[in-house]
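One structure, pasted below without further comment.
Presenting subunit A:
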Amino acid sequence: MREDLLIILPFAGAILAWFWPTERTRPLLLPAVGLAHTALAFWLLAAPPAVAPGAWLGFDALSRALLPAVSLLFLVCAAYSVPYLRMRTERPNRVFVSLLLAILGLMSTAHQARHLGVLWIATEALTFAAVPLIHFNATARAFEATWKYLLIGGTGIALSLLGSFCLGYASLHGGGTGDLTFAALAAQGASLSGPWVTIAWVLLLAGYGTKMGLAPMHTWKPDVYGEASGVVGAILAGGVTTVAFTALLRVRTVVDAAGGSAMAARTLLAIGLFSMFVAALFLLGTRDFKRMLAYSSVEHMGILVIATALGRIGVWAALFHVWNNSVTKGSLFLSAGNIRRAAGARTADEVSGMFAVTPRSAAIFVAGMFAVTACPPFGPFFSELLVVRAAFAGGNWAAAAIFLGCLFLAFLGMTRLVFAVVDGRPRASAKQGPRQFRETAGLIVPPLVLLALSLWLGLATPSVLRDSWTAAANQVFPGP
Partner candidate 1 sequence: MNTAVSFLELPARLAAWLLLAPLLPGIINRVKAWVAGRRGPPLLQLYYDLARLWRKSVVMSTLASPGFIVGPAVAWVAVAGAALLMPIGAAGGALSFRGDVLLLIYLLALARFATAWAALETGSAFEGMGAAREVSFGVLAEAALIAAVLSLSVQSGSTTLDAMLAPSAWPGAVLLASGLFAVLLAENCRVPFDDPNTHLELTMIHEAMVLDHSGPPLAVVLHGASVKLLLFAVLLSEAALPIGRLAPGAGAAALAGSVLAVTAGIGLVESFMARFAFRRVPLLLTAAFLLCLFALVLAWKGGAQ
Partner candidate 2 sequence: MTGDLLLLSLICLAAGTAVGPRLAGAWLALTLAGASAALGAAILVLYGGAAWEWRSAVSLGGEALHLRLDAVSAMFMALLGVVGGAGAVFAQGYWTDGEHPDSAPRGRLWWDAMLLSMSVVLLSSNGLHFLIAWELFAISSYFLISLERERREARAAGWLFLAASHAGTLCLFAFFAVLAGRNGTWDLGPMQGRAELAPFFWLALAGFGVKAGLFPMHVWLPSAHASAPSHVSALMSGMAINMGVYGIVRFSGWMPAPALAGWAMVGAGACGAVLGIAFALAQNDLKRLLAYCSVENVGVIFMGLGGAMLGAAHGDAPWGRLLLAGALLHVWNHGLCKSLLFLCAGSVLHATGTREMSRLGGLWRAMPWTAALFAMGSVAISGLPPLNGFVSEWLVYLGLFDAVSGRGVLGWAAMPAAVALAGAGALALASFVKAGAVVFLGAARTEAAAPAHECGALMRAPMLALGGACALLALAPAAAWPALARATGAWHPAWADPATPVPLAVLGFVNTALALCLAAAVGALWARVRVNGLRRAPTWDCGYAAPDARMQYTGGSFGRTASDWFSWILLPERVMRRPRGPFPPNTVLFERVPETVLERLVSPVAAGVMRLASGARRLQHGRVQFYIVYLVGGITVLAILALLG
């Protein structure tokens, strides 16, 4: 029941928001619902419910390991979006608020989906629900970004549908009843038709990989993250990508059960390393600090996928990294949003000396940059170190070497760009911002909280989380 509330609550909130009378108070629904949702999620984390084996929806180990992170990120972003929408009174916020809540509901659904079809429907609804949020700014650039998001994301979604059909057909061909719950598919195991499983895996990897933003399917990401507002960027990068990653994990259990484990690992490792490499190259050159965040997100999706290829320890590290990445990216997106708003520009050619203009946001931005490039003592350092360790333990020397090399290039690119933005002398335009930007507590505390969370996750990972990750890893890799 509680787990259903996770889904019902946000949708109810969305509907409420749609019919809410006043523009000024509507945003308050976001933190309200977010708070309830987070409380519920953590309660479930502490006291997980039993899951009926055949259920289409259920709060199983995997959703227990990941959903709270998404919920937490949403809560903080919701808190941030209240003062943010105060600043954006020129735009009506009905669609924004209700769709944000709807997205939360859809994310909860997708995380809890134990059925191939339900998972797909939720993901694809998520894709389309995000569209109005992306062109919230209603600029020409925003529409262009939306268009690309739609076309590429839609194609990806279509491919994952095809993949789902193939998997279903694999089960049918193997004499299955066509029950598309993951449990049933995994139970069917070796009798699944091998070729169809392989085709399904490739299509699903490509499809959900498009949602995650793995190279070379990442092309929509910089445009969207660059044009969308900080809140939306944070939720897309920290929440929606997580959904796609969960989907891949669930599918992988089936593929492993069908005996395609080696093939899955091979493809995951390849696409992960490629994503990291591409992201590193782009990070080296980009001058736009919001697009930089997009490429960094591509890099971290690559890290997740690589970790997934490295067996159970790898998956454990990946789950850990999902939490770290969500909170750290969140703080980066929010502080970057502040800086962008204060400077009125987004490229290092137009922005500099932000330490003088927005000292707090700049400090958070720099700290978050160090955090996301795996500098201790923040969370990502620990998870990425675990990934490296897993790679060495598995004897993947080349993979580990490429991994570290890409980390290095990414670090070079990000430090150069970030310090170019925060250091030096502020431009005259930024001195008195185009739209008098003030660093109010409401705009500073949320990113700060996320940063603190990243620190806390690294230095004192709560045992309940560790246990949940262990359980999830065991669910992804059953058996000894």
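A quick word on the picks: all candidates are chains of the complex that A comes from, given by their letters.
One rule holds in what follows: a residue touches a chain if its C-beta (ideal position, glycine included) is under 8 Å from a C-beta of that chain, and two chains touch if they have at least 3 such contacts; residues count from 1.
Please read these numbers as outputs of a predicted model, since none were measured by experiment.
Participant: Which numbered chain among 1 or 2 touches subunit A in this complex, counting any copy?
Facilitator: So the chain touching subunit A in this assembly is 2.
Participant: Give every residue of subunit A touching candidate 2 within the complex, in rising order.
Facilitator: Residues 144, 147-148, 151-152, 155-156, 159, 198-199, 201-203, 205-206, 209-210, 215-217, 219-220, 222-223, 263, 266-267, 270-271, 278, 281-282, 284-286, 355, 370, 375-377, 381-382, 385, 388-389, 392-393, 400-401, 404, 407-409, 411-412, 415-416, 419, 423-425, 458-461, 466 of subunit A touch candidate 2 in their complex.
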